[in-house]
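Not every chain of the complex is shown here; the ones you see sit where they belong.
So that you can tell them apart, the chains are marked A, B, C and D in the order they are listed, and the count of residues begins at 1 in each.
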Amino acid sequence: MNASRFDIGLMQLNKIDGEAGEKVIASLQEICPDLAKNIIEFGFGDIYSRPELDLKSREIAAVAALTALGNCQPQLAVHLNAALNVGCSETEIKEVILQMAGYAEFPAAINGMFAFKQVLEERSGNH
Amino acid sequence: MNASRFDIGLMQLNKIDGEAGEKVIASLQEICPDLAKNIIEFGFGDIYSRPELDLKSREIAAVAALTALGNCQPQLAVHLNAALNVGCSETEIKEVILQMAGYAEFPAAINGMFAFKQVLEERSGNH
Amino acid sequence: MNASRFDIGLMQLNKIDGEAGEKVIASLQEICPDLAKNIIEFGFGDIYSRPELDLKSREIAAVAALTALGNCQPQLAVHLNAALNVGCSETEIKEVILQMAGYAEFPAAINGMFAFKQVLEERSGNH
Amino acid sequence: MNASRFDIGLMQLNKIDGEAGEKVIASLQEICPDLAKNIIEFGFGDIYSRPELDLKSREIAAVAALTALGNCQPQLAVHLNAALNVGCSETEIKEVILQMAGYAEFPAAINGMFAFKQVLEERSGNH
């Protein structure tokens, strides 16, 4: 049922992205509720809830891809938070970004690292 | 010393990419030995040999980034092999590629999956 | 129900992509049935079946995006066929590709045009 | 004659992009008048004035491509306005952006939707 995909997705979203994810979804609701629904149902309900890969590996993959693509800074920030939320250490996340200097481009790695710096500052400001 | 970065890198390259990596390096030697040297020294000596991230996580990151970028099919094939070599299961690798449908583009995920299909066929043909 | 999203999606896929789409799906079934299922359910069931945009406009958008991205040639070929299937004229499709010379890159427009040339040759060979 | 390509282009630019386009051109004039001239002559005089595709379809193609590319936010904003100017409905534009979740990347669709939200707010603020 759709309801169930949505409910499973919302639960996953909250577990992974916390407040940052909720804010993105809330903001999308105003302009295009169906895109918000698709992200929750498909992205989090269908994909992220699959048991084939642990959440830590999923966030390593997400941080790697978004750092490499280099044109999705807001989503990268969400997933840098998510990576910390699901148990990646600061060192591991920095290392994934650093590794991207060899697969994507140095500028992508630099911009990814500055994005992480800001995420860490925001999180430490919250405590 | 340079020698040492090269030696460490070559050892890592052999461990991770096996024959596929060696072939790329040999082919580069003919046209631009310095690029081959840089890949071994910087990519494998400086980056891949760092203890901050285990090799399995590194290959998850590499497969995610190369699938998402979508324009490096030869390198993706090398790293799909590498991911299997360092202990990722077939299921985990498929799952990383599948997840890219949500972060990169569906076409990138489709092309990544077909690349993996070919890698699996080549490997099963070798046995 | 999932069944229903899948059935609606399959019907849309057949209407739009015909044999070419079926072949991609069949080929994906062997390596990752869940990716095939996601494409049918999400791509064609959830998105393409929405009444908010006519199919001709959808294919103009798909041809434009895939030409511009420039790294999804197999998918571009599928959608060039689809665009013809849903009523775009040859002239209109060439014009969308030509316009991409101003939004994406000249090389992308050139490669898109050659892809269309091949699609037209294959279709005329079938009759 | 060059004059004529320029005049035709300027007329098209005004019809399609209105004030937003004029501002971009004026700003380019200061730093590189030849780039401004090329955009008007080639982009609007040579391409946009061709009768082979209606303006509404052209803007659907432009919005799709710029959303998918994901690294041209200022130009996307200009063309979201242009799409409204030449007769696309809000619903149709949202649907093109939403469809990009399947051809480009979810983050590109999300960022495209937020860009459209801002365009709508600016336009409603002008009335």
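Everything that follows uses one rule, which is that a residue touches a chain if its C-beta (ideal position, glycine included) is under 8 Å from a C-beta of that chain, and two chains touch if they have at least 3 such contacts.
The model shown is predicted, which means the values in this text are computed figures rather than measured ones.
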Q. Total copy count of the complex, if 4 are in place?
A. 6
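Basically, only the chains that are shown with their structure count from here on.
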Q: Could you compare the number of C-beta pairs in contact for A-D with that for B-D and name the larger?
A: A-D
(Q) Roughly how far is chain C from chain D, centre to centre by C-alpha average, rounded to an integer in Å? (A) 23
**Q.** Between chain D and chain A, distance of the C-alpha-averaged centres to the nearest whole Å
**A.** 30
Q: Would you kindly tell me how far, in whole Å, the mean C-alpha position of chain D lies from that of chain B?
A: 39
**Q.** Touching two or more other chains - residues of chain A
**A.** 34, 38, 42-43, 47, 50, 66, 69, 75
Q. Considering only which chains touch which, how would you classify the arrangement: line, ring, star, complete or other?
A. complete
Q: Note which residues of chain D are touching chain B in the complex, please.
A: 68, 102-107
Q | Interface residues, chain B side, partner chain A - complex | A | 42-43, 47-48, 50, 52-53, 57-58, 60-69, 75, 91-92, 94-96, 98-104
Q | chain A-facing residues of chain D, complex | A | 69-71, 94, 97-98, 101, 105-111, 113-114, 116-117, 120
